[in-house]
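A protein chain is absent from this complex, but the other protein chains hold their places.
== chain A ==
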Amino acid sequence: MAASSGRTVGSFLWKCGNFCFNFNTVSSNLTRQVLSRQLCVSAVFHRKNLAAAGPEKFSEEFIKKQVEEFNIGKRHLANMMGEDPETFTQGDIDRSIAYLFPSGLFDNKAKPLMKHPDEVFPKQRAVQWGADGRPFHFLFYTGKQSYYSLMHDTFTKALAVEKHQDRLRGKGLFTQDAKQISLVGSRWLLKEELEELLVETISDHDYARFIQLMERLLSLPYCSAEEDFVQRYRRQLEIQSSKQQVQPLQYDQHGVAYSTGDGRRKTATGTVLLRDSGSGSISINGTNYVHYFPVLQDREQLMFPLHFMGVLGRFDMQCSVSGGGHSSQAGALRLAISRAMLSFLSEGQVETMRQAGLLTPDPRIKERKKPGQEGARRKFTWKKR
């Protein structure tokens, strides 16, 4: 059994000593479809391989009982917090738990949590054969019944669409420019998401065949009839750049536009006041930037956002920075400058800056030293004897 890493508090409220364990959240290997930066933050990657759990550990009655306990516990919690039990949302639950059980732990998954059992317990297949041992589904003996039934369904739909097309052709009403399904802004389900949907493991090859079949369905001109079916297997992409908050420009008493920005990099924090007067002078903590950053690389870091947007001589900057070393201070200032420049730029330019990576805070921190090793990665000298 996997070790527990969290405790749900719902049943704890109901009965002391009776707690259910969350599965160890081991992130599965990301497939080639996932880019190096995790674009989709679906909860799929935090679940273990579902169908490999083996025979059922949680029966249906058990799950139902857990759901009841959760709901009752939710009402108790609402009463405790003095709120209305009817309108108590999951966010309220989380805040109340954080208030009642303050945790000094750093790992979010180790803190106490109270969530609906469907989110806590992985989905499991109900028993698939009856009392006489005969399986319910006709494709049970293929081993991947849900997958093959899905493939069969899709193909049936494709055949139906083709039949519809033939009928139209027969009547002479066939046109190429029928209404098409819009695929912009959405992506196919990932293999892990499909596995979660089907509650069984599929191989890469199977997944590829599935996508191939869906594409074939989409290639038919009259596939808009099956739009609902297709959209069930697609997810919307979030537009990243709309997450940027662009503050409006401020004007000081002389009418000169200015804006501020701050940035952080690896324990160095910096703030920048960007002024639109135009001479290209920069002062950092009161001194000239050539004296503060004698290393060329740091000055280049400062130059990059301005040079990228082509506004090198336009802004005056007053920066203050503390913490870290010279390189991290330069990185912090670079982020601060980019953020301050957002107010002066248009939407398209903001998007180009985001794609250039100027607006992304660098998440790298010094890695923790582990016991039994000399450093974070370096091991002690290996002696053969």
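In the analysis below, contacts are C-beta pairs under 8 Å (C-beta built on N, C-alpha and C of every residue); 3 or more make two chains touch, one makes a residue touch a chain; residues count from 1.
Operating definition for what follows: contacts and distances are computed from a predicted model.
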{"item": "Choices \"proteasome endopeptidase complex\", \"General transcription and DNA repair factor IIH helicase subunit XPD\", \"AP complex subunit beta\" or \"Small ribosomal subunit protein mS29\" - which one is the UniProt name of the chain not shown", "value": "\"Small ribosomal subunit protein mS29\""}
{"item": "Among A:L105, A:L173 or A:L296, residue touching the chain not depicted", "value": "A:L296"}
{"item": "Absent-chain contact - pick from A:A158, A:L194 or A:L306", "value": "A:L306"}
{"item": "Touch criterion as defined above, residue of A:P135, A:G185 or A:G280 at the omitted chain", "value": "A:G280"}
{"item": "For chain A, the residues touching the chain missing from this view", "value": "280, 282, 287-291, 296, 299-300, 303, 306-307, 310, 312-313"}
